[in-house]
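Every protein chain except one is present and positioned as in the full complex.
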Amino acid sequence: MSLLRKTIAVAAAISMSTMAMAAEKLKIGFVYVGDTGDGGWTFQHDAGRKALEAKFGDKVETIFVESVAEGPDSERVITRMARNGVGLIFTTSFGYMDPTIKVAAKFPDVKFEHATGYKQSDNVSVYSARFYEGRYIIGQIAAKESKTGIAGYVASVPIPEVVRGINAFLLGAQSVNPDFQVKVIWVNSWYDPGKEADAVKVFAAQGADIITQHTDSTAPMQIAEELGLKAFGQASDMAKFGPTAQLTAIVDDWAPYYIERTQAVLDGTWASTNTWDGIKQGMVHMTEFKNMAADTAAMAVATKEAIRSGELLPFAGPIYNQAGELVVKEGESLDDGALAGMDWYVKGVEGN
Amino acid sequence: MTGFEAAVLTIITASTPLLMAAIGELVVERSGVLNLGVEGMMVMGAVCGFLASYYTGSLILGILASMMAGVLMSLLFGLLTQTFVTNQMATGLALTILCLGLSGLIGEPLTGEPGLKLSAISIPYLTDIPYVGKILFGQDILVYVSIALVFAVQYMLFKSRMGLIIRAVGDSHSSAHALGYSVIKVRYYCIMFGGACAGLAGGYLSLVYTPQWIEDMTAGRGWIALALVVFATWMPRRILLGAYLFGTVWIMGLYVQGAGIAIPSQVLSALPYVVTIVALVIISRNATLTKLNTPTCLGQSFVPDR
Partner (left out) sequence: MKIILEKRAQQSKIMAYASPVLAIGLTVILGGIIFALAGYDPQTALYYYFVEPLTNFWSIEEVIVKATPLILIGAGLAICFSANIWNIGAEGQLTMGALVGSFIPVMFTDWQSPLVLLLMLVMGAMGGAAWAGLVAFLKNKFNVNEILTSLMLVYVAQYILDWFVRGPWRDPNGYNFPKSVSFEGWQLLPTYGDGRMHIGALIALIVVVLLTIMMTRSLKGFEIRAIGNSRRAGAFAGFSYKGMTWFCFLLSGALAGLAGIMEVAGPAGQLLPSISPGYGFTAIIVAFLGRLNPMGVLLAGILLAISYLGGDGAQMELGVSVKTAQVFQGMLLFLILTFDTLIRYKVKIIRSQTAEGELT
């Protein structure tokens, strides 16, 4: 039974080494909803993880699990991390919210960070990015660069973040061209490249010449390049898939936040917070404005600066809803609470 | 390019992989074998086609590799179902499960890398004819191949000796055996043909449709292809009709949304599947029509007595 003996020896060695490591290093865990190679959402979170490793070197150890189904499975994965000496856990998808809260209640000494949710507790922070700021800018660019005055919006699923994005995009576009039209196709998935590609082709046939997406695959950019349309990258720089198509990309840059939170744990100053950062703090970042006229680029830069300085608020009134009712009065602006649960469309959005 | 033209082109692209996979499976089923592993062979075709074209820079090699991958996987199916007489349905399902995992594993290093794209052909003057030029003369070469395949299979099955043997094997393997044909061998060849077609269909996804490798990128198309074979009542030309009908419903769902018509997107997304079920009901309820063409030995294993 030498095999059995060897297995036991391996087991013992593994458990000893984990114990030894736990004593000296901060173990940080990441739970991903997609594949680290998705070129979008998960890819950027993983870039943040790598930045963390580069910054802290030997002081931290990171682990991750990818393609974790939202729901019951995620609770198991998070629990396992907490049980195995992970001191800080980032759960990077909305669907991990309730599982994170449940696990956190059982492990008060472990710090949790949940992305894009709204439930906070003593050891659970929430964080998200104001992507809509970027979407306002690309809306302006779209309106100025489009010849047909129609943009196509490949949308994933109707959650507030996506609804907010569509509204911000259209408000930005209307600030340049009040008659600008945006067509929306819901693919009912965050990641269905074939269907996303088909949606872009349909937009092209319906007269749109600018494509924007709130899904995670690079297919829309690739098809836009093929059809000679312009498009905006989502979550990460997609120029590789659309060298002449990509006007700019809204990039999620989680690295500064991850570094800050890790530092806080190392210093013993970590406290539960609710972070919603945007262009100003660098969590939302725009890649180079290119493949567009010089004055469009100049306008985009100016808008970005105005948003950074807080001079321009994308959801400043007057804003009308689809039925034409005034929702936000002149001189007012939607607060974060209203933005967080947004479920209505501004005037000019077609469909539901 | 007009909107109409663009719509038709989109539908053709959406239908072609279904057509390819279905015509291959039709031949397999005509020989009396039910291979439920179409989805799996497709996804392996997609990943291998992409890998080959990515590393060699050659689209031809990519297409060949996707077919080879399909053939290899189908041989695995053949080995089990023909040589080891395992249950065909279970083996086909197993093949799909295995291939979905395997393709994810071998494609992992290249997820998120853009690949080569097989572009559409262009014939001077002809392609420029208004309205129909691009549709008739401006597709990628595989579209023409897929349509040619349908007619080739039609001819092969009903006008050639080979087709006669295949149908005999599928309708009564014992009699075919008694007449001196090697049932197992004929079935192996048909299974391999089906594998090549499914692999090619997968290659179409990763080299034409969206030229990149993405896990599970077949997204259930292999299952639709299987449904199309029943829909077509095992008649090759009806596959053409079925594939294009399905592609049209699929794309129209997106059209309706883009046009701003207020129907819940879930309804539109589910529509192609509902239409498939309804079509199956309409086709299947006509028992004589179905019985006439259904290979009698479909799904039954054959072990020669000696």
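Should a chain be cited, it is by its letter among A and B, assigned in written order, with residues numbered from 1 in that chain.
Simple rule for what comes next: a residue touches a chain if its C-beta (ideal position, glycine included) is under 8 Å from a C-beta of that chain, and two chains touch if they have at least 3 such contacts.
It should be emphasised that the depicted structure is a prediction, and the values quoted were computed from it without experimental measurement.
Novice: Among A:F43, A:F56 or A:F94, which residue is in contact with the omitted chain in the full complex?
Specialist: A:F94
Novice: Pick out which of B:G62, B:G104 or B:G195 touches the chain that's been left out of the picture.
Specialist: The missing chain is touched by B:G104.
Novice: Write down which of B:G3, B:G57 or B:G220 is the residue touching the left-out chain.
Specialist: Missing-chain contact among the listed residues: B:G220.
Novice: So which bits of chain B touch the chain we can't see?
Specialist: The list for chain B reads 36, 76, 80, 83-87, 89-91, 93-95, 97-102, 104-105, 108, 165, 177, 180-183, 185-186, 189, 215, 220, 223, 226-227, 230, 264, 266-267, 269-270, 273-274, 276-277, 280-281, 284-285, 287, 290, 303-304, 306.
Novice: Which residue numbers on chain A touch the omitted chain?
Specialist: 6-7, 10-11, 14, 18, 29, 63-67, 69-73, 75-77, 79-81, 83-84, 94-95, 97-98, 102, 106, 118, 157-160, 163, 188, 340-343
The rule we apply is simple: only the chains that are shown with their structure count from here on.
Novice: Flag every residue of chain B that touches chain A in the complex, lowest number first.
Specialist: Going by the criterion above, the answer is residues 3-4, 6-7, 9-10, 13-14, 108, 110-114, 117, 205, 209-212, 214-215, 217, 219, 221, 250-251, 254-255, 257-262, 264-266, 269.
Novice: What does chain A use to touch chain B in their complex?
Specialist: Interface residues on chain A, with respect to chain B: 35, 37-39, 43, 152, 183-188, 191-195, 197-199, 201-207, 217-219, 222-223, 226, 240-241, 350-352.
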